[in-house]
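All protein chains but one are shown at their positions in the complex.
Chain IDs A and B follow the sequence of writing; residue 1 opens each chain.
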Amino acid sequence: MLADLIQNTLDGLSIGAAYALLALGFTLIFGVLRRANLSYGAAIMFGCYCATWTHLNFGAGLLLLAAITVAGTVLAGAYVERLCFAPHRGGSMIAAMVASFALWMQFEELVTLVMPTHLYAFPALYEGAPLAFGPYTLRVDALVMFGAAIAACALLWGTLYRTRFGLAVRAVTEQPAAASLAGINLPWVYVRVFALASAIGGVAGYLVVASHGQITPMLGMWSTLKGLLAMMLGGLGSLPGAVVGGLALGLLEAHSQWFLGPQLRDLIAYLLLFVLLAARVPWMHTRSAS
Amino acid sequence: MDFYFSLAQLIGVHTLLGLSAYIVLLTGQVSLAQAGFFAVGAYTAGMLTVLAGWHLVPALGASALSGAAVACAVGFPALRVKGLMLVIATLAFGEGVRLFFFNFDYQVAVDGIRLGPLGGEGFRQIRFFPENGWGTGEVMLFMWVFVIAAMALLWWFDRSRYGSVLRAVGEDELAAQSVGINLTAVKVSAMTVGGAIAGVGGGLYAHYTTHIEHSSFNILVATFAIAYPILGGLRNVFGTLLAVIFVQGFLVEGLRFMGDWRNLLFGALIVLAMNLRPSGFLGGRRRA
Partner (left out) sequence: MSLLKIQDVVTAYGKIEALKGVSLEVAPGSITCLLGPNGAGKTTLMMTVAGILKPRKGGISFAGEEIAGRAPHDIVARGVALVPENRLVFPAMTVLENLLAGAYQRGDKKAVAEDIDRMYARFPRLRERSAQHAGTLSGGEQQMLAVARALMSRPRLLLMDEPSLGLAPLVVEEIFRIIAELHRDGVSIFFVEQNAHMALKVAQHFFLIEQGRISFSGTPGALAEDEVIRRAYLGSAQQ
């Protein structure tokens, strides 16, 4: 019993690390633009398909595939930013949301046009046996995922708290009007934050796809929903909250799958989010989102 | 001719879906829960006609009631939050409903055949129309009775005091509150009416496709529901109808000659429409 609990916790933390990355990307975009980017997951899926296509046609090493995933996601992110967010600055939140939704459909359509099979294999991060520690096992790719997520968090933290660009991002997040009065060029920050968030999403997408060893177009919706869920669980707009929310979501899923079965796993997460939101737990309302 | 009848059926169902989001949007709230109410209505009506042998009309009444009841029950907790929080809360609810039906088994033997919802397999054989010998044209007319009734109802709301109250809340909650409007009551009532309309739409949808499953009610459907009134504008109900015709009639059917590339253009045209007219085809007032 205790052994299962510990094993589930380990599994939950490793998938939670990927959720944390997805949530970080969402949080960056939300914090700075105050907009929900529904096509975030679709852009990640596009990036992952770029890598899959390269792998199928030319074959490529793991690192190169990771780089292509990130580049493809950033490219897709730039497309989204130009079409959905740049035209609606200071305007309607819904118009931007509907537009980003339309682009989501475009990305799904594009990948199914170019790569019509429902499922493609993706080179796995590691194909050996899992590491065994006494009764517990730890998949090596899960370990890599966890390590990469921590490295990405550290890198992001350094960028935000130790660079001039990070200063601008934090200023815009806290007080957009005051930031522009301080001489910070808001559109310049928006575009770069979008690129940064897309790059983080690309890393998350690559890790998830590589540890599953396969990819389907559902990855887009999956990433958007998991990222939103983790961001909300951790408190909207808080970067440390995004990491905590991601890990919490991973743990919640791992344990509820064990105790209640895979069918109820996803349901529990949504139910919890709904209850927490409606109950207005304080940490979720640190930043006004209206 | 059947092609146009089918298209009109599709447009009718989507108009109901859009109208259910329209009335909620009037109060300035963005709800992604409409697909959930749509699902509740679809399963309710389907189970009543198939398993209980009801006629479709009372079954649709039950769809409206169940959609309204669920919307009301969700509205009270959900509408305590606003803006993006509400979007996510209603999204969580909608996905929750979808996953509920993904796990929902309730099969009964009818004339020796096991019928009813079967989890991920969905709910097949909702054959009220073919069993009663209704042609496509008749089904289309039957459906549009409900669409026109819903449009008339909302049109009348818009012209009445209730409509001004809804719009007052949508424009400025503080100001509305200061003239004595009960925000919660207004928002929940709009959600409830929206739930009833979505419920009827779901009931009709279940019967004209004859087969429903959880994925027919995912976040894409929920986003379509709010996309219609946003694209059409909130000036009046015709904006929503116009947007449904634009999307389902022109973009989906009219561009079929483009073949596989249609959907890429589809997305681009929605983005273009949104960028050129951020308040919708028919204008309308400030939104959330």
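We adopt the following convention: a contact is a pair of C-beta atoms (placed from the backbone, for glycine too) under 8 Å apart; a residue touches a chain by one contact, two chains touch by 3 or more.
Every value quoted in this text rests on a predicted model; they were computed, and no experiment measured them.
Engineer: Looking at the whole complex, which visible chains does the left-out chain touch?
Structural biologist: A
Engineer: Of the listed residues A:86, A:124, A:140 or A:171, which contacts the missing chain in the full complex?
Structural biologist: Selected residue, touching the omitted chain: A:171.
Engineer: Among A:36, A:65, A:179 or A:207, which residue is in touch with the absent chain?
Structural biologist: Considering all chains, including the one not shown, the answer is A:179.
Engineer: Kindly note down the residues of chain A that lie in touch with the hidden chain.
Structural biologist: Chain A touches the chain not shown through residues 164, 167-168, 170-171, 174-175, 177-186.
Please note the rule applied: only the chains that are shown with their structure count from here on.
Engineer: Return the distance between the CA-based centres of chain A and chain B, expressed in whole Å.
Structural biologist: Centre-to-centre distance between chain A and chain B: 30 Å.
Engineer: Please output the residues of chain A touching chain B within their complex, sorted ascending.
Structural biologist: 30, 34, 36, 38, 83-84, 87-88, 91-99, 101-106, 109-110, 113, 221, 225, 228-229, 232, 236, 263-264, 266-267, 270-271, 273-275, 277-280, 284-285, 288-290
Engineer: Which part of chain B faces chain A closely enough to touch in the complex?
Structural biologist: Interface residues on chain B, with respect to chain A: 25, 30, 77-78, 80-85, 87-89, 91-93, 95-96, 99-100, 102-103, 119, 218-220, 223, 226-227, 230-231, 260-261, 263-264, 266-268, 270-271, 274-275, 278-279, 287-288.
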